[in-house]
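Note that one protein chain is taken out, while the other chains of the complex remain in position.
== subunit A ==
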Amino acid sequence: MAPQVGLFIPCYVDQLYPQVGIASLKILEHFGIDVEYPESQTCCGQPMANTGCTNEVAPLAKRFLEIFKSYDAVVCPSGSCVSMVKHHYDEYFSENKEYDELKAKTYELCDYLTTVLEIKTLAGRFPHKVGLHQSCHGLRELRLASSSELVKEPFGPARELLESIEGLEVTQLQRADECCGFGGTFAVAEEAVSCMMGEDRVHDHEQAGTEVLTALDMSCLMHLDGIIRRQKKPIRVMHISEIFAECL
């Protein structure tokens, strides 16, 4: 029997980017996974946690565990929200076996595809220059790719998956993995810095010839897309799951 995956769709993706949820579902089902979307899910609590409001996170963390504990795996198209569940819930659960299990079985979508399903290549065609934005939490908290600061063997399964798609060319950036400036509430509280960071990221992709800008996190893309559309730049923004789904 195929493992049952609980699909974890971050709140803002549910409300603002349903196509990312649909694409994620389509991909998982394409690979024969039995997916269930537990409807009572809302938010993992990251905005509150990042603001320091841990009391406000506690009930959400407990709800999250109740909702997702029975699945064989939990998969989510957002490194940042996965990192919240895996790395920042400890204080709400002391010596809780169910939480320890949840932590181990929660995956970012590309991570699930490459490490659990061991998918190395994707069929299909996507004849575009694609710019991969390395979202920080996936990169430096979940270690889903090598970061430029560390002296380690470079790796990047998501990038390899993209590169396996026919016609797809991943563009080369001047600053491989700099933050886009979203940072949750930072985007509003530090508006000036946040927007300058975003603008610099967009500019780096422009000089690299990016036609389609993608990432493992829709939140970074929401911020970058906001700048791209305000400045009317000819760059299209797609979550990585949308590209994969188009290639199935």
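In the analysis below, a contact is a pair of C-beta atoms (placed from the backbone, for glycine too) under 8 Å apart; a residue touches a chain by one contact, two chains touch by 3 or more; residues count from 1.
Note that in this section contacts and distances are computed from a predicted model.
Between the listed names "Glutamine ABC transporter substrate-binding protein", "Protein-export membrane protein SecF", "Aspartate carbamoyltransferase" or "Lactate utilization protein B", the UniProt record for the complex's undisplayed chain reads "Lactate utilization protein B". Touching the chain that is not shown, out of A:Leu102, A:Met197, A:Ala215 or A:Ile240: A:Met197 (per the contact rule at the top).
For subunit A, the residues touching the absent chain in the complete assembly are 9, 11, 13-22, 25, 34, 37, 39-43, 45, 47-54, 56-57, 59-60, 63, 88, 136-137, 139-141, 147-152, 175, 177-179, 181-200, 222-223, 225-227, 229-230.
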